[in-house]
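Removed from the display is one protein chain of the complex; every other protein chain stays in position.
Moving on to chain A:
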(Lines give C-alpha, C1' and ligand atoms only; values in the text may rest on other atoms or scores of the structure.)
Protein backbone atom coordinates (compact mmCIF):
# COMPACT_ATOMS: atom_id res chain seq x y z
CA UNK A 1 0.00 0.00 0.00
CA UNK A 2 1.30 3.42 -0.88
CA UNK A 3 1.82 5.57 2.15
CA UNK A 4 -0.69 8.31 2.65
CA UNK A 5 0.67 11.65 1.57
CA UNK A 6 -0.71 14.50 3.58
CA UNK A 7 -1.99 17.41 1.55
CA UNK A 8 0.14 19.77 3.61
CA UNK A 9 3.30 17.88 2.71
CA UNK A 10 2.35 17.96 -0.94
CA UNK A 11 1.63 21.68 -0.91
CA UNK A 12 4.93 22.53 0.76
CA UNK A 13 6.90 20.29 -1.59
CA UNK A 14 5.07 21.78 -4.57
CA UNK A 15 5.85 25.35 -3.50
CA UNK A 16 9.53 24.53 -2.94
CA UNK A 17 9.89 22.66 -6.24
CA UNK A 18 8.21 25.42 -8.23
CA UNK A 19 10.37 28.07 -6.57
CA UNK A 20 13.55 26.20 -7.47
CA UNK A 21 12.32 25.52 -11.00
CA UNK A 22 11.45 29.16 -11.63
CA UNK A 23 14.83 30.37 -10.34
CA UNK A 24 16.62 27.93 -12.67
CA UNK A 25 14.40 28.83 -15.62
CA UNK A 26 14.51 32.57 -14.91
CA UNK A 27 17.39 33.54 -17.25
CA UNK A 28 15.56 31.91 -20.17
CA UNK A 29 12.22 33.47 -19.22
CA UNK A 30 13.84 36.88 -18.84
CA UNK A 31 15.48 36.58 -22.26
CA UNK A 32 12.09 35.82 -23.75
CA UNK A 33 10.52 38.82 -21.98
CA UNK A 34 13.37 41.16 -22.92
CA UNK A 35 13.06 40.12 -26.55
CA UNK A 36 9.64 41.79 -26.72
CA UNK A 37 10.71 44.95 -24.89
CA UNK A 38 11.91 48.12 -26.60
CA UNK A 39 15.61 48.93 -26.23
CA UNK A 40 15.08 51.67 -23.58
CA UNK A 41 12.82 49.30 -21.63
CA UNK A 42 15.44 46.58 -21.76
CA UNK A 43 17.94 48.62 -19.77
CA UNK A 44 15.43 50.50 -17.60
CA UNK A 45 15.76 48.14 -14.66
CA UNK A 46 14.06 44.95 -13.59
CA UNK A 47 10.61 44.49 -15.07
CA UNK A 48 8.65 41.42 -16.05
CA UNK A 49 6.12 43.36 -18.08
CA UNK A 50 7.21 44.09 -21.65
CA UNK A 51 5.43 46.41 -24.04
CA UNK A 52 5.07 43.44 -26.36
CA UNK A 53 6.78 44.67 -29.50
CA UNK A 54 8.02 42.25 -32.15
CA UNK A 55 10.19 44.88 -33.74
CA UNK A 56 13.41 43.27 -32.45
CA UNK A 57 12.74 40.07 -34.32
CA UNK A 58 12.25 42.02 -37.53
CA UNK A 59 15.35 44.16 -36.97
CA UNK A 60 17.56 41.15 -36.29
CA UNK A 61 16.59 39.78 -39.67
CA UNK A 62 16.82 43.04 -41.66
CA UNK A 63 20.06 44.28 -40.08
CA UNK A 64 21.91 41.05 -39.50
CA UNK A 65 20.47 38.56 -41.97
CA UNK A 66 19.50 36.16 -39.22
CA UNK A 67 18.17 33.52 -41.61
CA UNK A 68 21.64 32.72 -42.91
CA UNK A 69 23.23 31.50 -39.65
CA UNK A 70 19.93 29.84 -38.75
CA UNK A 71 19.91 27.84 -41.97
CA UNK A 72 23.57 26.99 -41.45
CA UNK A 73 22.71 25.61 -38.01
CA UNK A 74 19.89 23.53 -39.46
CA UNK A 75 21.97 22.18 -42.35
CA UNK A 76 25.02 21.48 -40.24
CA UNK A 77 23.28 19.79 -37.32
CA UNK A 78 20.92 17.68 -39.43
CA UNK A 79 23.52 16.96 -42.12
CA UNK A 80 26.26 15.90 -39.73
CA UNK A 81 23.83 13.74 -37.76
CA UNK A 82 22.59 11.91 -40.85
CA UNK A 83 26.17 11.40 -42.00
CA UNK A 84 27.08 10.00 -38.58
CA UNK A 85 24.04 7.69 -38.70
CA UNK A 86 24.97 6.37 -42.15
CA UNK A 87 28.45 5.51 -40.91
CA UNK A 88 27.37 4.48 -37.42
CA UNK A 89 24.36 2.24 -38.04
CA UNK A 90 26.23 -0.61 -39.79
CA UNK A 91 28.94 -0.46 -37.18
CA UNK A 92 26.60 -0.54 -34.17
CA UNK A 93 24.54 -3.22 -35.91
CA UNK A 94 27.56 -5.46 -36.38
CA UNK A 95 28.70 -5.04 -32.79
CA UNK A 96 25.23 -5.66 -31.37
CA UNK A 97 24.33 -8.71 -33.46
CA UNK A 98 27.66 -10.42 -34.03
CA UNK A 99 29.72 -9.44 -31.01
CA UNK A 100 33.23 -10.78 -30.63
CA UNK A 101 35.61 -10.84 -27.69
CA UNK A 102 36.93 -7.47 -28.76
CA UNK A 103 33.60 -5.65 -29.13
CA UNK A 104 33.74 -4.15 -25.64
CA UNK A 105 37.31 -2.95 -26.24
CA UNK A 106 36.37 -1.38 -29.57
CA UNK A 107 33.48 0.44 -27.91
CA UNK A 108 35.67 1.70 -25.08
CA UNK A 109 38.27 2.84 -27.59
CA UNK A 110 35.65 4.75 -29.55
CA UNK A 111 34.50 6.45 -26.36
CA UNK A 112 38.09 7.32 -25.53
CA UNK A 113 38.44 9.34 -28.74
CA UNK A 114 35.77 11.57 -27.23
CA UNK A 115 38.09 12.31 -24.31
CA UNK A 116 40.75 13.83 -26.49
CA UNK A 117 40.61 17.57 -25.77
CA UNK A 118 39.50 19.38 -28.92
CA UNK A 119 41.95 22.17 -28.33
CA UNK A 120 44.88 19.74 -28.51
CA UNK A 121 44.24 19.27 -32.22
CA UNK A 122 43.17 22.84 -32.91
CA UNK A 123 46.46 23.73 -34.63
CA UNK A 124 46.69 20.80 -37.06
CA UNK A 125 42.97 20.90 -37.85
CA UNK A 126 43.11 24.63 -38.45
CA UNK A 127 46.15 24.31 -40.72
CA UNK A 128 44.65 21.38 -42.63
CA UNK A 129 41.39 23.24 -43.08
CA UNK A 130 43.32 26.26 -44.31
CA UNK A 131 45.39 24.23 -46.75
CA UNK A 132 42.43 22.30 -48.13
CA UNK A 133 40.29 25.43 -48.39
CA UNK A 134 37.78 24.09 -45.86
CA UNK A 135 37.83 27.05 -43.47
CA UNK A 136 34.41 28.69 -43.26
CA UNK A 137 32.77 26.03 -45.43
CA UNK A 138 29.72 24.03 -44.44
CA UNK A 139 31.19 20.80 -45.76
CA UNK A 140 34.32 21.19 -43.62
CA UNK A 141 32.36 21.90 -40.48
CA UNK A 142 29.89 19.09 -41.21
CA UNK A 143 32.83 16.64 -41.38
CA UNK A 144 34.14 17.90 -38.03
CA UNK A 145 30.75 17.60 -36.33
CA UNK A 146 30.26 14.12 -37.78
CA UNK A 147 33.60 12.96 -36.41
CA UNK A 148 33.15 14.34 -32.92
CA UNK A 149 29.64 12.92 -32.57
CA UNK A 150 30.28 9.56 -34.21
CA UNK A 151 31.37 7.79 -30.98
CA UNK A 152 28.19 8.90 -29.19
CA UNK A 153 26.04 7.87 -32.16
CA UNK A 154 27.58 4.40 -32.24
CA UNK A 155 27.30 3.95 -28.49
CA UNK A 156 23.68 5.02 -28.42
CA UNK A 157 22.69 2.84 -31.36
CA UNK A 158 24.58 -0.08 -29.86
CA UNK A 159 22.67 0.11 -26.57
CA UNK A 160 19.37 0.24 -28.47
CA UNK A 161 20.18 -2.53 -30.96
CA UNK A 162 21.39 -4.82 -28.22
CA UNK A 163 17.91 -4.80 -26.73
CA UNK A 164 16.41 -6.33 -29.88
CA UNK A 165 16.06 -10.00 -28.94
CA UNK A 166 18.00 -12.39 -31.16
CA UNK A 167 15.29 -15.07 -30.81
CA UNK A 168 12.94 -12.99 -32.89
CA UNK A 169 15.32 -13.39 -35.83
CA UNK A 170 15.38 -17.13 -35.37
CA UNK A 171 11.60 -17.22 -35.22
CA UNK A 172 11.42 -15.24 -38.45
CA UNK A 173 13.87 -17.62 -40.10
CA UNK A 174 11.87 -20.64 -38.99
CA UNK A 175 8.85 -19.08 -40.62
CA UNK A 176 10.87 -18.97 -43.82
CA UNK A 177 11.81 -15.29 -43.96
CA UNK A 178 14.79 -14.45 -46.15
CA UNK A 179 17.52 -12.02 -45.18
CA UNK A 180 15.82 -9.16 -46.95
CA UNK A 181 12.42 -9.86 -45.37
CA UNK A 182 14.16 -10.20 -42.04
CA UNK A 183 15.62 -6.72 -42.36
CA UNK A 184 12.53 -5.03 -43.73
CA UNK A 185 9.78 -6.64 -41.67
CA UNK A 186 11.47 -7.64 -38.43
CA UNK A 187 14.55 -5.60 -37.65
CA UNK A 188 13.76 -2.20 -39.13
CA UNK A 189 10.52 -1.63 -37.17
CA UNK A 190 12.31 -2.59 -33.97
CA UNK A 191 15.35 -0.43 -34.69
CA UNK A 192 13.54 2.72 -35.79
CA UNK A 193 12.76 4.12 -32.30
CA UNK A 194 16.40 3.81 -31.27
CA UNK A 195 17.59 5.44 -34.47
CA UNK A 196 15.08 8.27 -34.02
CA UNK A 197 16.27 8.93 -30.46
CA UNK A 198 19.88 8.96 -31.60
CA UNK A 199 19.00 11.37 -34.38
CA UNK A 200 17.24 13.73 -31.98
CA UNK A 201 19.98 13.81 -29.36
CA UNK A 202 22.74 14.32 -31.88
CA UNK A 203 20.97 17.17 -33.62
CA UNK A 204 20.81 18.84 -30.20
CA UNK A 205 24.50 18.21 -29.52
CA UNK A 206 25.58 19.39 -32.96
CA UNK A 207 23.37 22.48 -32.80
CA UNK A 208 24.99 23.57 -29.53
CA UNK A 209 28.62 22.60 -30.29
CA UNK A 210 30.57 25.78 -29.59
CA UNK A 211 34.27 25.18 -30.10
CA UNK A 212 34.78 24.09 -33.70
CA UNK A 213 31.74 25.97 -34.98
CA UNK A 214 33.20 29.23 -33.66
CA UNK A 215 36.84 28.62 -34.54
CA UNK A 216 36.47 27.17 -38.04
CA UNK A 217 33.98 29.69 -39.43
CA UNK A 218 33.81 33.43 -40.01
CA UNK A 219 30.72 34.38 -42.00
CA UNK A 220 29.69 32.03 -44.81
CA UNK A 221 29.33 28.83 -42.86
CA UNK A 222 28.85 30.41 -39.43
CA UNK A 223 25.97 28.75 -37.54
CA UNK A 224 24.08 30.40 -34.68
CA UNK A 225 26.74 29.62 -32.07
CA UNK A 226 29.29 31.72 -33.98
CA UNK A 227 26.68 34.33 -34.89
CA UNK A 228 25.66 34.90 -31.26
CA UNK A 229 29.25 34.76 -29.99
CA UNK A 230 30.12 37.62 -32.35
CA UNK A 231 27.93 39.87 -30.20
CA UNK A 232 30.11 39.50 -27.13
CA UNK A 233 30.99 43.19 -27.19
CA UNK A 234 28.07 45.29 -25.92
CA UNK A 235 28.22 47.62 -28.94
CA UNK A 236 27.53 44.72 -31.27
CA UNK A 237 23.81 44.53 -30.71
CA UNK A 238 21.43 46.05 -28.22
CA UNK A 239 20.01 43.83 -25.52
CA UNK A 240 16.46 43.52 -26.71
CA UNK A 241 17.71 42.53 -30.15
CA UNK A 242 20.28 40.18 -28.68
CA UNK A 243 17.45 38.61 -26.68
CA UNK A 244 15.36 38.19 -29.81
CA UNK A 245 18.27 36.54 -31.65
CA UNK A 246 18.95 34.34 -28.62
CA UNK A 247 15.33 33.31 -28.27
CA UNK A 248 15.17 32.21 -31.89
CA UNK A 249 18.50 30.40 -31.53
CA UNK A 250 17.44 28.28 -28.57
CA UNK A 251 13.69 27.83 -29.13
CA UNK A 252 13.75 24.94 -31.65
CA UNK A 253 16.27 22.93 -29.67
CA UNK A 254 14.57 23.68 -26.36
CA UNK A 255 11.33 22.23 -27.68
CA UNK A 256 13.09 19.21 -29.15
CA UNK A 257 14.85 18.77 -25.81
CA UNK A 258 11.59 18.71 -23.88
CA UNK A 259 10.43 15.80 -25.99
CA UNK A 260 13.64 13.86 -25.67
CA UNK A 261 14.29 13.85 -21.93
CA UNK A 262 14.35 10.07 -21.64
CA UNK A 263 16.54 9.55 -24.68
CA UNK A 264 18.86 12.23 -23.38
CA UNK A 265 19.50 10.33 -20.17
CA UNK A 266 20.14 7.09 -22.01
CA UNK A 267 22.19 8.62 -24.75
CA UNK A 268 24.48 10.73 -22.64
CA UNK A 269 25.11 8.05 -20.05
CA UNK A 270 25.77 5.44 -22.75
CA UNK A 271 22.97 3.28 -21.44
CA UNK A 272 24.36 3.20 -17.91
CA UNK A 273 21.34 5.01 -16.47
CA UNK A 274 17.91 4.30 -17.87
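To be clear about the criterion, a residue touches a chain if its C-beta (ideal position, glycine included) is under 8 Å from a C-beta of that chain, and two chains touch if they have at least 3 such contacts; residues count from 1.
The rule is simple: contacts and distances are computed from a predicted model.
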Consult the UniProt record of the chain that does not appear here and report its protein name from "Extracellular solute-binding protein", "Calcineurin-like phosphoesterase domain-containing protein", "Sugar ABC transporter permease" or "NADH-quinone oxidoreductase subunit F". "Sugar ABC transporter permease"
Which residue numbers on chain A touch the omitted chain? 2-3, 5, 9-10, 13-14, 16-18, 20-22, 24-25, 27-28, 30-31, 34, 42-43, 45-46, 87-88, 90-91, 93-95, 97-98, 100, 106, 110, 112-128, 147, 150-151, 154, 204, 207-208, 210-211, 214-215, 224-226, 228-229, 231-232, 234, 239, 242-243, 246, 249-250, 253-254, 256-258, 261-262, 264-265, 268-269, 272-274
